[in-house]
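Removed from the display is one protein chain of the complex; every other protein chain stays in position.
Here is chain A:
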């Protein structure tokens, strides 16, 4: 398959919040799902076209799902490895799954490449209004404290499913673009020079004479 970028996204959250249905809806039920039993990973793939600065990129998305091992609290580090962004789901009809979001954020910070990983928080199953137990303002307030985008989603109606992945993809692509610039700066030596200056300054500071 031909593409410009391969992006690995993870879908996490308590068991039963609807991760698999979310991804199923996003891929319109048409996906090649592969189950890697030794690491407990279920993943689907989808290729999308992404516009950035007037240029079109073909992006091959790998959407990683757990295979139920989160019931046992046994996600291994292999699952998180090399993930570029995270969809963090909770169930609007299950308060415990909302309370666990804090722990999931900690897990992502611990295991992901960055201390400040790209996360989109989704209050899922928003079609079940009569069973809702998490107030939208409460969820929004929480997301604001953690500086996360927050969406209410439903796999049944399809509400915000595509939007959530687009927002996450924007964040991931932005990070990639800025890190490319950063890498270019290093390559041209500008940054290296300033680092050397800083090093020299520090060396002087610790000089015993």
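Throughout what follows, a residue touches a chain if its C-beta (ideal position, glycine included) is under 8 Å from a C-beta of that chain, and two chains touch if they have at least 3 such contacts; residues count from 1.
The rule we apply is simple: contacts and distances are computed from a predicted model.
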{"item": "UniProt protein name of the chain not shown, from \"Ribosomal RNA-processing protein 43\", \"NTF2-related export protein\", \"3'-5'-exoribonuclease\" or \"Pyruvate dehydrogenase E1 component subunit beta\"", "value": "\"NTF2-related export protein\""}
{"item": "Of A:6, A:49 or A:78, the residue in touch with the unshown chain", "value": "A:78"}
{"item": "Residues in chain A touching the chain absent from view", "value": "14-16, 35-42, 67-69, 71-74, 76-78"}
